[in-house]
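FYI, not all chains are in this one, though none of them got moved.
Residue numbering begins at 1 within each chain, and the chains themselves are lettered A and B in the order written.
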Amino acid sequence: MKHSNEIAIPALLEVDDQVLSRFGALIGKAGISRVVLFFGDGIRHLCEPQIMESLKEQPRLEVLDNRDVLDNSLESITSTAFSLPAHTEAVVGIGGGKALDIAKYTAFLNGLPFISVPTSVAHDGFASSGCSLYVQDRRTSVPARMPYGILVDLELIRSSPVQFLYSGLGDIVSKIPAVIDWRFEESHGLTRVNDFAVMMAKKSVNSIVRMPYTDIREFFFIKEIVDSLMLSGIAMEIAGSSAPASGSEHLISHALDQLVEKPQLHGIQVGVAAYLMCLVQEHRVERVRKFLTGTGFFDFVATLGMKREDFEQAIELAPSIKPSRRTYLHLPEMRDKALRLLRSDETLQRILS
Amino acid sequence: MKHSNEIAIPALLEVDDQVLSRFGALIGKAGISRVVLFFGDGIRHLCEPQIMESLKEQPRLEVLDNRDVLDNSLESITSTAFSLPAHTEAVVGIGGGKALDIAKYTAFLNGLPFISVPTSVAHDGFASSGCSLYVQDRRTSVPARMPYGILVDLELIRSSPVQFLYSGLGDIVSKIPAVIDWRFEESHGLTRVNDFAVMMAKKSVNSIVRMPYTDIREFFFIKEIVDSLMLSGIAMEIAGSSAPASGSEHLISHALDQLVEKPQLHGIQVGVAAYLMCLVQEHRVERVRKFLTGTGFFDFVATLGMKREDFEQAIELAPSIKPSRRTYLHLPEMRDKALRLLRSDETLQRILS
């Protein structure tokens, strides 16, 4: 008889201003002496000087190697993963989603701790155990391990392009329809919902959607975004799957990735699709609309030229993306409803062209 | 090198209406066959019929023994703890805080899973790993284990006397000054704050304090109270101590327990003290005042006849309750400030006599 579930959470966490310039001290305090750094595309010039400066006061902390990483195909990662220098104790990923995934998976394959240093928070990947990689030319979610450490420099996040923040917000609200899809699947006997994961997923949204702010770039609001995305990572960890954070709205986004020549950021697509699915599920529509309107998310989306007909095709394609699931969109009548709403809802009319 | 922290979370969770009448099915689904039930004082007639009815459809689930429990002294618990029937697989506690603590500690001493069935949610004890017991006639916090299961019947909670709900609210807001005290201690080199625990503690408050409601007894608001108290339990589990949920405001409450002939409910005292400490720490005063006013907490407290002079004595006594800690109240100037605020703050003037 087990006494409880055991879940993994990061052992090292720092979410604050000037985290980069305390990088060395934070890693050192965790008892790690030899690291390899993976920089995302275009990130090195942004972060390396502060990191290297911070290492000067840590004579016992050694950077054994540092690499620029770009290719997040499984083939590319596995071809270099086993060439880490001997005695590497941790792999540090610094960048947006791609660099973090490459570093996270390299650490996983080597049985080493991974330290996540996101330069933007466009989705919950910086705080989750999964990776999104290209496997045989197909974007695929693969399991890895919860980061050992998460170091978020809020100044860096604040100065990242605004679309990343909106993408993060879109990813946060996606929990609302995702949880409904999960319960829907359970009611068909296809899965078992973990109520603790649901609770965490809900708290991750509820703690931010009513928060007052004057600017989404202000310190406390950005910190709340980071915290909410981390709670989302924990919810998935508890569930042992991405189900509490990824339902029909994610399927639409994955479908768009296949259909559209230049897809938008993951969380942007997911945010729009989440709003649509709330309409379909007739659940918390007002709250989501108010939040995405108030933060400027919808206004921003309106400038992107996303097309309604792409969403129409994505809705039709969505169920085949994960045929083994049973979300609302796996029912023909719900896809019809979604198509109708796509044309009738005023907000969607306004933001899609 | 560890890859992450491992924490224990409940494996079985149900927070809904009519949970009692599904008791048997829920326990059975968890694979447990033989249980012992501990009923709190006056609880049996309230819950036993539904529980027994629910067992009828579970022929493989056996209640080996059921006991009425009242005495939460360590002496009393240990004298009967090792007389559980052979083959007991889990201990179920049904009641308010005391019965849960007795059942939780009995399970802990026997290395058995504990299932928590709170009939009121006056504090976070139903979802935490600690117990509050009388040791040598002194109320003492002792470690035990995270519940294996938490089954909350929201109808039961809704029909519990309103002071229990207010007590729960008071316990929730106490995280706000508690976290400040914890960081204060760290700044003196006396402890190490776990940022993940802080994040959880904050999310537990932030997700409820701005939630709209028309009646604190309505389904979704009560569910949010339960969820927030559970997050608080997880925050303490991550911290490995009660620090993220218990600071100077808890010391005042413990002091009142010693000073006052008939102390109020834990969370009631803690809620008032939390508001006072927010004033002292000059941190989030408006938010806490607004929440405790809006929910009717302060109006309710005003009917209880709590005395300002008891609080004055409690402030003086507080640091000696846990001399090894270093909260704001461990500084003489902060105690002075608290005493002044006790007399000058309008709200406190109104609710204390």
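Basically, contacts are C-beta pairs under 8 Å (C-beta built on N, C-alpha and C of every residue); 3 or more make two chains touch, one makes a residue touch a chain.
Here the structure is a predicted model, which is why all the values come from computation and not from measurement.
Asks: Tell me how many copies the full complex contains, given that 2 of them appear here.
Replies: If we count all chains in the complex, we get 4 identical copies.
In the analysis below, only the chains that are shown with their structure count from here on.
Asks: Please report how many Å separate the Cα centroid of subunit A from that of subunit B, as a whole number.
Replies: 33
Asks: Over in the complex, which subunit A residues touch subunit B? Could you list them?
Replies: 1-11, 13-15, 32, 89-90, 112-113, 145-148, 194-196, 199-200, 202-204, 206-208, 210-212, 224, 227-228, 230-231, 238
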